[in-house]
Each structure stands twice: as structure tokens, then as C-alpha cells.
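Take a look at the structure below.
Of the protein chains in this complex, one is absent; all others appear in place.
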């Protein structure tokens, strides 16, 4: 009888999750495993919402955004009682492994479950935020950056035509990965992130200096988590300091969807397969990642407690690039 | 000596304005006219900010969003004094004609100027709103609709994955042209427009009925002008009535930019050339438009006082399509 | 008991076919009809490959290219024997109507079947070629034009960088609808179509004159049907006449796929519903179309024997636009 492995997606959806599911199902079958899809994240365990997945069930999904397994929050699973219920159900159905595709919240759930359930739990980093230690990129990050960058390319048409200043808010409650890369590649004049305190007066000064030098339009990329209110609040603060009309665009959920880029499809394919390898080699409580071109396993708690450095070389160039 | 014709863009920028400028410059030269670009709309007249445009100056712009001539508001021109100043400057420089690319505000300016300046004034409908009588489509409308529709295609990935309801706010302060077409082509469950009073309770009921029938995600397309606060306000009203989590996405300036679609490039090319024809045939105070495949001139006041009907056949289908 | 209507797609696939199917299924149900999908075109009748379609079966397909009903050629149906077999099967299953989504070949099949089968046959114009009389646009045409135009936008990057001349071959075996609109909106220097004899020597002269005037890169849009060998053959003829390096790009099947534009989704939605209306009002042997904003029915033979005019105004501008 084949060993039974469940797969679920949890947390915010990210482009490439489907490519990871496809890889897990097809490689899993080739390795002699029985892959069971669990619908709606951890809730699907508690509701026994299982669907066996064969190679044909994942045809033609590599290019689709979102997740065919759905995702939702599950407060019940956050309690010890809920976790014990999950353990009982997993044992009843004979699961030997569980692959969790998601972000830090998902892996915290995996870590908790791992303390009471003897099966193996492997994580796959699926989140647009790229805020996980143990992998250079998370699945979905490259797509989200390109989506936001292309939005800025469009906004620049209007900024140039009207000679206006635009604040574009991108995702990033706690980290500036998206904002930094979008800002650099979108040619933004300012990049404001949660990691660094925002000196509103200095920003206003630079905007005024820019205009004095003849600069007539500007784009400011703002991570949503710089302070409560994000770009909207920042614009309110900047208006009296500069006297300029400032326009705000909040990209929001636009960044989550869409067909994944090649990088995200390739990464999802690799990490899905590597997660199975980790399972087969007896690992548990680890996330499959890629660091400097090498596949690596990182213990769950390290993924959210350790801090992955930003690309400081690229960031250091920013002040030279905007003139 | 060649007759001198000025061209300017005014009001909100729209994709295809550059294609119209290119057509006016190249066809104008072929017809023996001297085409002068006026920068920043009516302000450019008052500031004598003129640039002669030859065929090479408009190379490689047919595909660019925004407007190479820039656009801005000009409060000074709204006064009779400003208009007289414009008249004097136009006469000093020997302009015989003026081509205005913009929307109703632009044509109102043209109508006012026409009362005191003897030159000929021709309008070209360049606005994403499609709210002008005298042309089936305005330049920029098709691009804006496609941009918003593609955004909804992406948002649906997330709506489906999370089984959530999204309110997507599109442009349309006074009219629902964009919302209607985006809603139908994006497969939205609800379309809310300024032309019709919004029955919030009925919307809430339909959402609840949909969920009762098994519908787990929905998209509501909301024109910004339904009432003050737009989609954000609507979500606030719907939350207590439904008990659902509702997400809001405001597309905003994203809809203005981007490379124009084929329809917009073709329309801009035709109407730019037709505007010149109207000038050469002695017309003034009219907008160049296309109605049912025929090129037509419409007097300026008609463009904003008469009401262009929505596509009632298509709209009538909406309730059958969403099930 | 509900009246039973079959729907099939036939001929080359076109973006928007799925939007038409969705409209037919959902509007059909609302009108009390039973809609049966027939897979693989006419072959599906002969093979009795039927699938009942309800509103949920067409969820989330409005944005998909291709056709969920598949399409194929069916030589057997071209014989009278095959048509009689089809008639018998349709009668056996109690079909009262048939909706054919496709081009002229499809409607010829419908015309033949209509001579022997008493049920009603209605056509919906689904083909990227736009070569049907009785509708201003066919479903798929706008998407194909935009796809080809965007390809030219990309090729121009390389043409400019290398200062080279590119021949881009687009679809159009017998007609130049695609080539004309792609050429104008892509800013092509030359547009060559089957409707007009190609004067190779004159083309070579114009290329040489352009270069003499300082033009360093050019794009020629070539419909595949100008003569056997298309753009490849044309390049072979032009090389000795000009001495230039000429590059050829054949867009081919790229033009068929992709998510339909707003225009195509809206048109498909309307014409699908209008086809049902024609059925309900007792019509047969006609194609549902839209002409100058009005929905119209056109007898099948007229759709392929009568010639729809090209947009001569736009075409007449071409020589002024390329300088």
C-alpha cells in the first residue's frame, strides 16, 4: 500500500501555489506516494475535506494564479483542542506526511501540530511577501514584484503627463522586500519601508529639491506597513509640507493574482519536488528552500525568527539612480 | 505660407492621445498645414509654450500611454480675462485653427474661446470616461476597460482561492460606461453605477441568496460616483447587513495609463485626421466623432448636454449571466 | 419538457468562443431551454458526443482562450451521407435547434444540414479572420489584432536597435482585415494584403527611398495569403532588389490564443444571446451579427458570398502616416 501524504495551501494565496501542487502530485506519484489534497488549509483537516489527486487532476494548472485547493483562516486550529482534533483525524485516515504551502503563519501551525502528531510535516514557502528565512525567494514574490512594477510603468504615463507626484502603496506589513525591488525596478524616486523610520520632513525636502532641479513628476513606492494608514496617511502629512497635489494608488489585492512568472513556476516545481525528497529522507518540521542555488532545509522556527538580509548592494545604488 | 494650426491635450490623460497627435501632425503636414504643439493644455497658450511638430517628432509614440504634450488644469483660462489673453496670443502668433484633445471640460473651454476668437476650433474626444455624445467611443475608453477587466481577472484568482467577496471600484464619477462594460466582461455578479440609485439592502440580499445557493466568491464592480465614498462606503454599509468579510480594491489611476489597444490607436488615428478635414472644410466649434461607423461632427454643447445611451441590450443580459 | 438546443464550435478556434458558450448556456437556461454541448464540432454529432451544460459548467470560462467544446475537422460530415447520419442522430435525440459557432466553413455545413434537417440552425461568427459579411466584427478578431500589434511593438525594439527591416506575417489567407488593422495600429511602413496585387519592385523602391531619407528601420506587415510562400517568399524577392538584410517573423498560431479582449467578450455575450432570440422567434439558416450597433440576422450564404468593405477611410490615411 502506498504511503499517504496530504498537501494543503494556507494563508494568503500566491501565484505559483498551483505549480507547486502539480509538482507534488506528479513527482509524488512517480515516487510511489498517494497524494491527498486537503481543501481550505487547516480547516480542511478538521472538516475531513480530502480529495485524492492524480496526475490528470493537475493538468493545465501550472499557469493559473490562486490555488485550486483554496485557502482560508481557521481559528479553531489555533487552539490546542483543534490541533488534537486534527491529529486524531490525520491518524484515522492514515496520513504519514503533510506538505504545507504557505508563509510563517502556516509554518507556525505546522510546528504546533508537529509537537503532537508523529507524522512528518514539510513546508513549502508560498507567499508573495518573501519574508521567510531559508530561501532566497518565496513562491509568488517574483510575480507580485512584476505585477506592481508594471502598474508603476502605467502610473508613470499619467505622472509624466500631468507632472504630478504619485504615492504607490505596495504590500509589506512588516517587511520591505516587495517595496525595495519594485522601487528600484520601477525607477521610483523614493522607497519607504517598515524597516527604516520614515522621516517625513526629509522626504518633503527631497521632493522640493527635486522640483527645484526641474523634476516635474515623481513616484514614491510605499510599503503598507510604514505606519498606520500607509501611503494615504503619508500623503496627508506631505501635503502641508510641500504644497503639492499628491495622488495615492493602493495596489492591494492586485498583487496577489495573475499567472505566475517563469521564476515562480520553476521555483514552485523545484521546491514541491524537494519537499517530497525531504519527506522520503525522514525529515520533519522543516521548510524546503533554495539558497544561493542550493536546495536546503530550514527548521520551521528559523524561517520566522531569523532575518533574511535585503539586497544591500542594490539598495545602496538607489540614491545614485534617482537624479 | 502654410496655415498654422495648434494642437493641445487637456483634462485627464487618456491612452491614445499620442496616437491622435501623431495622426494630426503627419496628416497635417501632408495637407500642407503647419502643426504647432501647445504644451500643458490651455496653460500653454497663456504661457506661449509652443513647439513646432514635424513627422519625425511623433515617431514611435503611437504605442505610448499619456501625452507628450502634457496636460494640466488652468484656472486662469476659466476667466473671461484669461480667455481674452489667449485670444490675443493666438492672434499674435497667427494661429488659424486649434485642435483640442480632451473631454467635456476641454470642449467647454473651446466653446468659450470660440465666442471671442475668430479662428476655428475642433475637438477630438480623448477621455477614458466615454461620456461624450457624438461618438460611440472616446479615445482611451477601450484601453481603460481592458485594463480594469484584466485587473478583475487577477482579483478573481484571490476571490476564488479565499472564497471572498470583492468590491472593485472603477472610474466613473457621473457615468457608468466603464463599470458596465467591465462588469459584464469581467463576469461580475453586481454592477453598480451612478445612473441608478443603489439599493444597498437589495444588494445584501442578493449576496446572501448567492451564498445560500452555493456561490462562495463574488465580484462587485462599483463606479466611483455611486455616492460619496464609493466602494469603501458601500462595503461599510454591506458588512453589518451581510456579516461577510468584504475586500475593497480601488483601481484608480491604474486605469489611465498603459499602451493603447488597437481600437484606441485606430480611433485616434481616424479622428485626428477627421479633425483636420473639418478644419479644412471651414468647420468650427465641433467635435470629431464616429457614430455607427460613420465620421460625424457634433457641436460642442451637444457633446455634454445630450446623453449617449448605454448598451441596453448587453445590460439587460446581466441578470441572466450571473448565476 | 424543455426544448433542446445543441451548441458546437467548429473551424479554427477563436478567443471569445467560450464567452459565447457561457452566454448561450446561461441565457438559454433563463429562457427555459435545455442546452446540450456537442464536442469537436460536427464530428460530435456523428459520434453522439453530447454533454448537457448548466450554468455552473460555464463558470470562470469567460476569460479563457480556445473552446471548452473543442473543435476539429470532420471530412465525413462533408458528404451527403454524413449529413443524413447527422440528421438521424439529431432527430433521435430530439434536438430542435443547433447553434454553430465558427466561420464560413462552419456555416456552409449548417446550410447543407438545413436542407435536410427540419430543426433550426443559427450561426454565431467566431473566427479571428473577420471575413464574414453580416457583422462588423467577428468574435476573436479584436483579440487577434491586439496580439499581433503587441508582437510588432516588441519587434520594433529590435528593429530600432539593429536598424533593420522586418517582415511580419499575420493571418489572412484570403483577406487583409487583420493585416490592415495591425499595420495601421502597429505603425508599419508597408501593409501587403491578398486583395491587392503586390508590386515587389515598388515595395523595394519605397524601402530604398525611405533609407535615403534617413529611415533606418522598417516594419512590413504581410498577410499570409499575398502569394504562395507569404512573407518568406517576399523577403527572398526583396533581398536582391534592395541589398538589405531582411528578417522574417511569422506570427502564426500565436494569434489564435490568449484571453479575449473586452470587445470580444462583450460581442460574444451579445451574439450568443441574440442567437437564442433568433431561435425563439423561429428563424433558421441565419447568422447572428452586429452591424453599426444593431443586432441583425444574415442568411448563411450571404455571409460568405457578400463582401464586407474594409475601413477605406483608415486605409487611405496610411500613406500619410508613414514618413
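Which chain is which? They are A, B and C, in the order written, and residues in each are numbered from 1.
Here is the rule we use: contacts are C-beta pairs under 8 Å (C-beta built on N, C-alpha and C of every residue); 3 or more make two chains touch, one makes a residue touch a chain.
As the structure is a prediction and not an experimental result, all values here were calculated from the model.
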Chain not shown, its touching partners among those shown: A, C
Contact with the hidden chain (one of A:142, A:169 or A:190): A:142
Given C:250, C:280 or C:295, the one touching the chain that is not displayed: C:250
Residue among A:165, A:181, A:275 or A:297 that touches the chain left out of view: A:181
Sole residue of C:4, C:70 or C:270 that reaches the chain not shown, by the stated touch rule: C:70
Interface with the unshown chain - residue positions in chain C: 9, 12-13, 15, 17, 40, 64-67, 70-72, 147, 151, 153-158, 160-163, 166, 247-254, 256-258
Touching residues (missing chain, whole complex) on chain A: 22-23, 26-27, 29-30, 55-56, 60, 62-63, 136, 142, 145-146, 149-150, 153, 156, 160, 181-182, 184-187, 259, 261-263, 265-266, 269-270, 273-274, 292-295, 311, 313-314, 317, 320-321, 323
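The rule we apply is simple: only the chains that are shown with their structure count from here on.
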Chain groups still in contact once chain B is set aside, others held in place: A | C
Approximate Å spacing (C-alpha centroids) for the pair chain A, chain C: 40
For chain A paired with chain B, centre-to-centre distance based on mean C-alpha positions, whole Å: 36
Mean-CA-position distance for chain C and chain B (Å): 29
Touching two or more other chains - residues of chain B: 153, 156, 160
